[in-house]
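Pasting a structure below so you can have a look.
Yeah, one chain of the complex is gone here, protein chain that is, but the others are all in their spots.
Chain naming follows the written order as A, B, C and D, and within any one chain the residues start at number 1.
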Amino acid sequence: MFESLPYHALNGVYYGFILFMIAAGLTIVFGVLGVLNLAHGELYAFGAFVAFSIVGYLTGLVAEPTGPVTALIFGAVVLVGSLAAAAVLLPVGATLEAAFVRPIYDRDDVYQLLLTYALLLILTDVMKFVWGAKPLDVGVYDGLNAIPTTELFGIDYPTYNVVVVAVGLVVFGWLVWFFDRTKTGRIVRATAIDREMATAIGVSTDRIFTLVFAMGAFFAGFGGAMVSIGPGSAYLEMGLSPLVLSFVVIVIGGLGSLRGALVGALLVGVTTQVVTPYYSELELAVPFVLMVVVLLVRPEGLYGTWGEIE
Amino acid sequence: MLEARNLRKTFGELRATDDVSLQFGTTDGEMVFIVGPNGAGKTTLVNLLTGLLTPDQGSVVVHQDDGDGSTVEREITGLAPEKRVDAGLVRSFQIVHVFEEMTVRENLRVAVLSERGETLNVLSFDDGHDGVERTVDDLLAQFRLEDVADEVADTLPHGDRKLLDVAMSFGLEPTYLLLDEPTAGVATREKEYVIETIAEASDADDVTTVTIEHDMDIVKSYADRLVVLHEGRVFREGDPSLLETDGELRRVLLGVDE
Amino acid sequence: MTGRPSSSNDTGGIERRDALKLVGGSTLAVALAGCTALIGDESDDSTEDADVPDEPIEAGLQTFTEGAPAVLGLQAQYGAETAVRRINDDGGVAGREIDLDVVNEGDEHIQNYRQFVDEGKDVTFGPISSGGHEAMVPEIEDRGVVNVATDGTVTTLYEESFPDATYSFRFQNHDVMEALAAVNQAVEVLGADSIDTYAGINPNYAFGQDEMALFSSGIEKLTGAEEVYSGFPELGADDMSAHVTEVNGTEPDVVFSSCWGGDATLLLEQAHANGMFDSTDLLVGPVLYGSANDLSADLVDGPIYSGSRNFYWDEPGTDRWTPAADLVSEVQSEYDVVPTAHFMSGYGAVTAWATAAEKAVDVLGRWPEQDEIAAILEGHGFFTPAGYHTIGADHQGYSNAHFGELAWSDEYDAAILENVSVFAPKDVSPPPGTVSGDWIDAW
Amino acid sequence: MSDPLLEVSNLTATVAGFEVTHGIDLEVGEGEAVALVGRNGAGKTSTFRSIMGLTPIAGGSIRFDGEELTDLRSELIPKRGIGYQPEGRDLFTGMTVEENFRLPIWTAGDARGIDDEDAVVEDVFDLFTELENRRDAEVQNLSGGQGKMTAIGRALALQPDLLILDEPLEGLAPVVVENLKSYIREIIDRDISVLVAESNASHVPEIVDRMYVIERGEIVDSGDPDDLVQDEEIQLLMQGGGT
Partner (left out) sequence: MSRARLSAENLPTSVRVVLVVLGLGVLLAVPDLARVTPLSFATIHKGLLFGLAAVGLNLLLRHTELVSFGHVAFFGTGAYGAAVLATYYEVSSGLVLLAGAVLAATAVALVVGYLVAGHLDIYFALLTLAFNQVLFAFVVQSSFFNSTDGLSVRVGVDRPSLLGLDQLLVSAGLDPVQAYNYVLYYLTVAILVVVVLVTWKLVNSPFGRALDAIGQDRTRARFIGIPVERYVWIAFTISGIYGGIAGGLFALLQLHVRPEPVLFAFVSGEILFMAILGGVGTLVGPIVGGVILVYLLDLARFYVTYYHALTGIVLLAVVYFLPEGILGSLPALGAAIERRRRDPGLVRNDVETVVTSVRRSVRRAVTTVRILVFGVN
């Protein structure tokens, strides 16, 4: 009964990295701006739709993969397309922050929730207007899987999954590098830790907030793009469940903690995938039970410190 | 009597409270003042006594009259703050803690209602208790808050908020009242009045007060006993006249080399 | 029960001659079938003298118009609109045109129905959701405005929960039909003797659970096969690899899946990517073809058979059944999709009601009341491009069930079915008044 | 005398809509070291925060180097050349001492005309020699004195024309206080203007040339520190006695 366990764990790792990419943006925004962005899931969906258009266009320019080399080219084109799709989210996120979120930072939390909920609804219809009401599948999944990866090791693990894990690791690595090593990243951290003091050394918190929200949107969109080039498709309400799961992930990991988001995501991903085949009925409940247990035992989450990115 | 026994509390590498043993209320209505430079551990000690912090080591004990003249010891080290209030232990805060969106009267009313064990009452109106209102009126008068009785707390000048904080503590009819810098930020002319009120109330109701205070004039005039903390330890304990006589104490406390 | 399916070369289960008798000469039936030539220009004037109001018929359809389930819902909408268009082009129902309002069903089925009734709708159609339909039935009975469900195929609904419904009908067959058609198809492809083990991957809600249960009892009856795995990914899942992995681990002869919409594409994509077709001989799915327009050529590659409920657009063949002749091109030019079974859900629901209403006007000589239309709908027979349908005395639809091998068509740029088998209603669904479970047990 | 570097006139600041300072006037000349002395809560911190643009101003003006600061966005004020060590430390926790020094250069270095970032950082370490071997320590692990030094160092890294220090000596052990005083004197010797707040008047004469006494949000006296510290009335005030 349990001989497939390693496969389930591998599937969980892949799923965890998908969750991580979505949750990372949410946790950054929350960590720095202190705003729980309910529209995050829609930005993720937005990324998926944009990826449908951009990746679809780009792969239309290259041939379907026929051998390992063309497959690699194909894969590269898809990845570039996904990045381009996520990049579209940068101005979207920045505009949302500057136009809508900024005026209400000093309002009560609940109004921020209401505002981001309103944005969620509006974004949904923006997508409906642009891409229509039906699910869209860019259909590059098969082409991606034509790149041989794990077959070389005799494991039947779709190349797409390998790509997601690799990309997820790169995203994590990049984020850690950004916040630990770059000037801008450390300025962002300083702003998160102490807004006033950051101002007092010359940081424009307005700009940092815009940047961070744009970044959050970028990673949400990138997560969406990665899903959209995978076996799933882009559809309007696709953001709801990842949004709720992202809450779970960042709470388990500790609010504002990147490492926490990664560990939380992998924990949720692997647990869900390992439990699901044996106890299907628990699939929905697993992440939440996990979160309740973590919060009751460690109220701060596994890593987190409030408002600090680490 | 309220007693600290070998209390110790560390934060990281910092020993905020280091093996402190003290007794308060050895005489009825005693006024003890705790003084010491910033960082001496005064507030930490009060937090340990009132249950905001749990000590790493040591215990907090109250000696209670068991009714037939003898006293029993009751250890309250692990007791929740609200339970300590029942045991007669009340405090005010250095940073004002009042209910910002309530009026002054409402603030006092909650305290008095709580003291009377009425807070679970849902059948009456909060302002429908004559006895409570009389007490609130008394407190308002006692702390000169009548004029601002219907002002919302967060619109009050700092001094009045401070007075309100202290007044709420008095509304709880404490046996032991721990006051963390009750006069900090209070206008100078009102300072005397605040401390005078505390002294009077302490006398009248046999309340033992433990007050953190920086103003040495006040300490000199009102202290029955002085406790000097320095670097987490009890540096001196005794008569307030020490302030005049003890050179080392003056240096530590006032930063004055003489 | 023999389990012996009729093939597509038969007459399609229902005898044409019987069917034509039931048409009763109504122009409408012909219009709906999409072929006025069927009875030439011999028009029937009986409804023209009837006492019928002038204003159009207000009709409401609730269906999933957006998001993941729109894969099915929009097809139903296209179907209903196409039927309405044809009816109106042909002069309406006893001279009355139909005005169709479409609304997204969401999770608010009862609320939607109430709103339609409050707006004064003469008839309502929908929903897709089976749970939503179940919730609506008593409300429909209370309000007394006829609703013909497009879908909502809970098996037990009219068998056990509401055996005495008056105003609530369902055009689609109940889901026992699809599950049993899948059983029969599997037996036909692999042979009963070669099926020793089976597995299931079904959406984790009432529909998926029911379908799996029905498939299990059916296949065990016919082949004595043993279930080796049954997984239930949540509806609208992001990932099914756990279940595919388990299937790979247990290597069943047949895999059954009632996944639909995005779940169906997800399943096929992950099944291919994880090499599931190396581990199993056959995948049968009653509603996979619902995603015909969202599949790609590589996804339909493999031993995959899909049901298409009571309608597959190439069956009966257009050369033999002219009403279907123009349909695909009409739908493709109008909506840029090939029609699927859910198209017929919408088309058929509207047609069922419209033909019944027309028949009622014929009989009564005036516009019928709700209960009169309802009475006529019981046991009502009518044609659509899919052939002949009846609404049983138990208020649910009975029509032929279609099943075939998934294949790719460059011509249509969509998935198609090849080697379509057609199962007569009596072979795959219990007679009205019999509970499905009991019926299968009695095989 | 030329125009003062910093000129605060008639400054009224509000916190939560409540006036915390009333008509403050003070000046700091080029290269001058000035103290603002008063008890806890007298209005020192509010005055400083107003200068830094962190506390809203209800009236009055703040001129720095001939420019009006009151309309300036607060993040531009450090870029004009004011370094600020807030009361407490408010260091950027989770980051090293060195990072705390580099941050202001990254944000305001261009505006301050700093070309050689490393040179500036080393300069700060040269001043606070005992931070040298704590360079890579995360700031939350520093002792009280080291924390204060880091906070001052961070303000210095801006290469400010004016350094505002809010109770730099508060809460430190006497030895450390002496140490820190000598550092501050060294900074003053580098021709940086300093405005320092103190609640303990006794330190002041050793550090500054001139002092203001603040009480209840108003400047009540100013002059030579040596004279003022001897003044009975000021002593009384500082100890909190009545007037």
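Keep this in mind: a residue touches a chain if its C-beta (ideal position, glycine included) is under 8 Å from a C-beta of that chain, and two chains touch if they have at least 3 such contacts.
None of the values given here were measured: they were computed from a predicted structure.
Visitor: May I ask which residue of C:E58, C:E108 or C:D301 touches the chain that does not appear here?
Guide: Only one listed residue reaches the unshown chain, and that is C:E108.
Visitor: Which of B:D56, B:E100 or B:D217 touches the chain that is not shown?
Guide: Spelled out, the listed residue whose C-beta touches the missing chain is B:E100.
Visitor: Given the contact definition stated above, which residue among C:G131, C:G275, C:G302 or C:G437 touches the chain not shown here?
Guide: Hidden-chain contact among the options goes to C:G131.
Visitor: Which one, B:D56, B:E118, B:E133 or B:D205, makes contact with the chain that was left out?
Guide: B:E118
Visitor: On chain B, where is the contact patch with the chain that was removed from view?
Guide: 50, 52, 80-83, 85-86, 90-91, 93, 97-102, 106, 109-111, 113-115, 118-126, 129, 152, 154, 168, 171-172
Visitor: What residue numbers in chain A mark contact with the hidden partner chain?
Guide: Interface residues of chain A facing the absent chain: 36, 38, 90-91, 94-95, 97-100, 102-104, 107-111, 113-115, 117-122, 124-126, 128-129, 184, 187, 204, 207-208, 210-211, 214, 240, 244, 247-248, 251, 255, 281-285, 288-289, 291-292, 295-296, 299.
Visitor: Pick out the residues on chain C that sit against the missing chain.
Guide: Counting only chain C, the missing chain is touched by 101, 103-104, 106-108, 110-111, 114-115, 118-119, 130-132, 134-136, 138-139, 141-143, 154, 161-162, 164, 204-207, 209, 235.
Simple rule for what comes next: only the chains that are shown with their structure count from here on.
Visitor: Which integer distance in Å separates the CA centroid of chain B from that of chain C?
Guide: The computed centroid separation for chain B versus chain C comes out at 78 Å.
Visitor: Please report how many Å separate the Cα centroid of chain A from that of chain D, as a whole number.
Guide: Each chain reduced to its C-alpha mean, chain A and chain D end up 43 Å apart.
Visitor: How many angstrom between the C-alpha centroids of chain B and chain A?
Guide: Taking the mean C-alpha position of each chain, the two centres sit 51 Å apart.
Visitor: Help me check something: in the complex, which residues belonging to chain A touch chain D?
Guide: The touching residues are 183, 186-187, 189-190, 193-194, 196-205, 305, 308, 310.
Visitor: Would you tell me which residues of chain A are touching chain C in their complex?
Guide: For chain A paired with chain C, touching residues are 3-4, 7-8, 11, 14-15, 18, 128, 133-135, 137, 139, 141-142, 145, 156-158, 160-161, 227, 230-233, 235-238, 241-242, 273-274, 276-277, 280-281, 283-284.
Visitor: Mind pulling up the chain B residues that touch chain D in the complex?
Guide: Residue positions touching the partner: 12-13, 37-39, 154-155, 157-158, 183-185, 187-189, 191-192, 214-218, 231, 254-257.
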